[in-house]
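Everything below concerns the one structure shown next.
Complex shown without one protein chain; remaining protein chains in place.
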Amino acid sequence: MMALSKALLRVAAVTCLASPSLGADTYTLPPYSPAYEPRTLDERGLWMEADVHEKRLAGSPMRIRDDHLSQYVRDVLCRTVGSDRCGGVRVYIVDIPAFNATMMPNGAMSVWSGLLLRVRSEAELGAVLGHEFAHFELRHSLLGFQNRRSNSDLAAWIQVLGAIAQRDVSDTQLSIVGSVYRFNREQEKQADLLGLKYLKSSPYPSRSASEVWQHLMEEADATAAGRMIRKKHQYSAGFFDTHPTELNRADYLLEEALKFNDPGEAGAKEHYKAVEKYLPRFLSSQIRLNDFGGTEYIVSGIAGHTGWTGALLQARADMYVSRGNVRDLITATTLYLNAIDSGYQRPEIYRGLGLGLIKLGRNDDGRKYLKLYLENVPDAQDKKMIQLYIDDAGGE
Amino acid sequence: MPKLGRLFVAFCFAIAATMVSAQEKTGIKQGFQLQPGTARILLLEPSVRVGSQSTGGLFEPNADWTEQAKNNLERELSEVQGRLGNRVDRHELDGSSASAKLHDYNALFGAVASSVIEYQFFLGNRLPSKKKDKNEFSWSVGPGLKDVPALKGYDYILMIRTKDAFGSAGRKLLQIAAAFGGVGVTAGEHIGMAGLIDIRTGELVWLNADLQMGGDVRTTEGAVKRVSQLLEGFPGRGVQ
Partner (left out) sequence: MKLLTLLTGLTLVVSTSANAHKLIEPGLREGVAGGVFSVSVPTTMNRLQQKEGKFQEIWTVDGDGLNKIIFFGGVPDGEALLRQRDKKNNPLPRFNSKMLLAEIPAYLETSYRSYYGSPKVNIGEMSPVQFLNQKGIRFDYKYMSVEDEVVRSGMGYATVKEQKLYMIIFEAPEIFFYGRDIGVFEKIASSLRLL
């Protein structure tokens, strides 16, 4: 089998200096030439690590091995950056409920399920993938790495003076697929601008890039509201940790996009069709994150495009059950019933509804639904537990 | 990734700095003997990482060093493996689903070795139940190992892991500063371990581990020294 590092011969990159200029004309894409070899010491070190990481990523149990889904993501990438560029890229989808996509210096790209849940169209997905590809094309990972080093040097001196030591020992798959490379604001801007150029040449509207950030910030606000924390409008956690963002990032992206004046088909319908099969699973993982506000925002955002489908109603109900305040049970009950009425009659709904009704003291109604649940899933893992409630509701 | 309390971590380092000296290095299953010429050993692709440690403690991989070290260690291993008394073949770990089981076991080897080091080798942290019998060394990954297809025809697995992070100049200065302040900051790590696992029973019959190994693995002599340390006391070796 060909060594992964040889794949770099198939992966094209701009063969220019470490800080490439983007060309005088802000609208056209720079030319792209194949054949790229990592040159400096640090660079080769990163490629070598990347090859090792990619091997492990390929064999990881966290990987979603679905050819259709992977093909969908690849197609969006290729439509965004063009077939010249997307040729040698390997796409890996990872089941992690957070918004992220990464690209390693050797051309391996990871896309997290939390990202697929949050983007609302092919264009938005393309905007994120294009942005990551831009970091790769601009060889930012090398520079980002160096920047990260100097940041931590400074931090270390401060910490010693404060008598505290710190070390990053992360060596797990999560760190591999996760944000290994941090970029500074300047690099983020460069990647944004190159990303916009890809979008301009693509069938997608370039203002989708701005929309991605708007949604992320709104979600962060919703999370904070849900936790009764004051909105800071200073986004630093999670994805923002490695993608420093100011309030105006969405603004300048929109401004640039308006200059391009390129309407296009965003492909919202197509996106939700492609991820439809996985939506309940992604939503269920999201709900487990204990982020009521953020989850509500996401679910409502999807509903804006697809309408309140049974899957979304169920997810919303599950959310309320998870928060578990007194009134939440009543809300959840209503939502479950709405889902059933809409024709979406999943066993989990019967279970959730049944248990909720029992908690509300409506034992007969609760038992009815729990019976339906077991009828639909006769070999349920919690069969014995649920049967107890059917036999003995109110005895808890 | 969950955040660690900094005091927490600092405490660990302070202790680690003092504990490195109070550490055993080898464990061997009671009564275990390996007769030369009797076994086939599978050497799992060694994990070799070399880089530098910045002032901030960040591990920075260094391609040239890693490549040198990997070549040196592999060369030395292939030299030495003929002198281990038994035949040693090397196995590459790829990402295919066929080797998933071997991957799982490889991860488990790491967990077992970590437990040995953390709860047996470190004297101050030894589990009380393991203090009673000084010679006891019973660690295993169980009888399922022999069913892994890739291991067919082999009797033992040899697992080798090294990680070398050379302290940068900044880090060395930091260490001096910290020493005055009584805070433990390790400068450079040279971690290595070699373990022998009996495929038939899953038992870890032998483990060598050290958090401060010798030999600069970037050089041929260093690799020779390192491999010699790693395989020191390798069962069934006969005359060293």
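We just call them A and B in the order they show up, numbering each chain from 1.
By definition in this document, a residue touches a chain if its C-beta (ideal position, glycine included) is under 8 Å from a C-beta of that chain, and two chains touch if they have at least 3 such contacts.
Since this is a predicted model, take the numbers as computed values, not measurements.
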Which of B:Ile157, B:Ile197, B:Leu211 or B:Val227 touches the missing chain? It is B:Leu211
Of A:Gln214, A:Thr306 or A:Ser322, the residue that touches the missing chain is A:Ser322
Contact with the hidden chain, among A:Arg65, A:Arg227 or A:His305, goes to A:Arg227
Interface residues of chain B toward the undisplayed chain are 1-5, 8-9, 11-13, 15-16, 18-19, 47, 49, 104-105, 107-108, 110-115, 117-119, 122, 124-125, 127-129, 139-144, 161, 163, 189, 191, 193, 202, 209, 211
Contacts from chain A to the absent chain lie at residues 61-62, 95-97, 167, 169, 171-174, 227, 229, 237, 285, 288-290, 322, 324, 355, 358-359, 381-382, 384-386, 388-389, 395-396
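Everything below uses one rule, namely that only the chains that are shown with their structure count from here on.
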Chain A contacts chain B in the complex at 1, 38, 41-49, 54-59, 61, 145, 148-149, 151-157, 159-160, 163-170, 174-175, 178
Note: in the complex, chain B contacts chain A through residues 1, 6-7, 9-10, 13, 51, 54-64, 66-67, 93-97, 99-100, 103, 170, 174, 177-178, 181-185
